[in-house]
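The other protein chains are all here in position, but one chain of the complex has been omitted.
Naming follows writing order (A and B), and every chain is counted from residue 1.
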Amino acid sequence: MMTEKHFRSNIQIAIEKVRAENPMAPSITNTVTQDFVANAQLAVGGSAAMIYLPDEGELMAKLARAVYINVGTLMPFYAETISRTLRALEKNKTPFVLDPVAIGMGNLRAELLLQMKTFKPTIIRGNASEIIALAKLWNLHEEEGGEVRGVDSTETVDKAAHSALALAQYTGGTVAVSGENDLITNGNVMIYSLGGSKLFSKITGSGCALGGVMAVYLTVASPIIAAFTATAMFNCAGTRAAEKAPTPASFKLNFIDELYKISAADVASSEFAVFNAE
Amino acid sequence: MMTEKHFRSNIQIAIEKVRAENPMAPSITNTVTQDFVANAQLAVGGSAAMIYLPDEGELMAKLARAVYINVGTLMPFYAETISRTLRALEKNKTPFVLDPVAIGMGNLRAELLLQMKTFKPTIIRGNASEIIALAKLWNLHEEEGGEVRGVDSTETVDKAAHSALALAQYTGGTVAVSGENDLITNGNVMIYSLGGSKLFSKITGSGCALGGVMAVYLTVASPIIAAFTATAMFNCAGTRAAEKAPTPASFKLNFIDELYKISAADVASSEFAVFNAE
Partner (left out) sequence: MMTEKHFRSNIQIAIEKVRAENPMAPSITNTVTQDFVANAQLAVGGSAAMIYLPDEGELMAKLARAVYINVGTLMPFYAETISRTLRALEKNKTPFVLDPVAIGMGNLRAELLLQMKTFKPTIIRGNASEIIALAKLWNLHEEEGGEVRGVDSTETVDKAAHSALALAQYTGGTVAVSGENDLITNGNVMIYSLGGSKLFSKITGSGCALGGVMAVYLTVASPIIAAFTATAMFNCAGTRAAEKAPTPASFKLNFIDELYKISAADVASSEFAVFNAE
């Protein structure tokens, strides 16, 4: 059974390891928020590299210790890039984070997200609507809701809990549902991480940046610790940033600064609740 | 006849409606300023989604209440994406904002902008050079000037007034010319919106962000009100940001924050001049 204490100590270790090792977590991600993703990855002590070409995806799957895949703004050549990268990730047993942004929009996105099922993403991160929609697409759980409106969620985190559990039990990895209180589950333990700020919804890309930072922690920690560490980090830094700045652009600036400044101990002592399945 | 009072009350309504309804205005736009466009759209209370693929353009044309098309950084597949999106916009009677960025540069841009003529954009937003060049390209008005230097204007707003009128009379929509004093016309009434800051020319993407925010207001208001509300909003927020920060990066940050903070009443009472054609 994973205890609160276990989590606190492992969060602290993950944060310190990344700051010491400066690990690279390459991304195939959308063009809108690349800058934010990269700067968030750098702020926590990691390193970033964004790519578009199939052979570069294969190379990264071989060289990197974890990869971030976000299907936000697909272009035609992503069909080959993502497919070949997925096969290379599997072949090299490289863990990866999937961000099923805007699931439900368009044929290529549907095809790629269906394909992902076979490859069992190590971490799946999305908002409640996306998690519900992915569990449905993979025929794992049929929940009400999951109508995605572009990149926004129309559902609460609680509504997505069963879908998240079903996805995690299927992949054997971890699923993180972002929202007011964030839910992280490996299909067994369920963690609710508190904090953050409503201002996250007033800036673009905080979900993408969170996924990218999860990939950074995945280079040094288990899926559940990586997903949880990144989430706790964002919640702590978000809370502090919102205290300093009640407006979106200043909030975003302070948020990146806080990611850089915050002590591992402070994140490790942040507020969360752990539930273990019987 | 549209009076000053009419405009003031409708600006206020448009701003409040967007803040209440959080409408999404998807974009096909350039890669350079996507982040700024999206964050400006979010700051005024809207929601953003950027896309590249033809079937996603068609879907957005069907689902969204207004779309933003900016031809800034064309890639090869834009030929199909923009063509198919235009047809879907027409079929679904969805209004859209056209930003003819860098008109005159390259074959694909020329082809797409020529094609646009048939589809009569609901709002056309550009700098003076772009508006003059578009009226010429569409054989509506032949004005001196309109040589576009990349993304910069080499002409003043006044020089583009006849081109703007000709375009608006042809489309039956609204044309907005950005510059020191901004001109907005529906081919009948002409509005000059004052304010803003010269610092807008020292940051990249303020024109794109303005076009994107016009699309947000177009989800809840008529073309002329939408174009005018966005312009007045930018002028008020720009003036306030420049008072707080005389340097470009701080100005941009304050500008986004002001878009978020500024009261609808303050924007509605901003300085402008209305002229009705006989």
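In this text, a contact is a pair of C-beta atoms (placed from the backbone, for glycine too) under 8 Å apart; a residue touches a chain by one contact, two chains touch by 3 or more.
Because the structure is predicted, anything quoted here is derived from the model rather than measured.
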item: Absent-chain contact - pick from B:13, B:63 or B:108; value: B:108
item: Chain not shown: contacting residue from B:22, B:156, B:169 or B:204; value: B:204
item: Chain not shown, touching residues in chain B; value: 30-33, 35-36, 73-76, 102, 105-109, 149-152, 201-205, 247-250, 252-253
item: Missing-chain contacts mapped onto chain A; value: 24, 26, 31, 34-35, 38-39, 42-43, 47-53, 55-56, 59, 75, 77, 252-257, 260-261
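Note that only the chains that are shown with their structure count from here on.
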item: Rotation angle superposing chain A onto its copy chain B by C-alpha atoms, nearest 5 degrees; value: 120
item: Averaged-CA centre spacing for the pair chain B and chain A, given as whole angstrom; value: 34
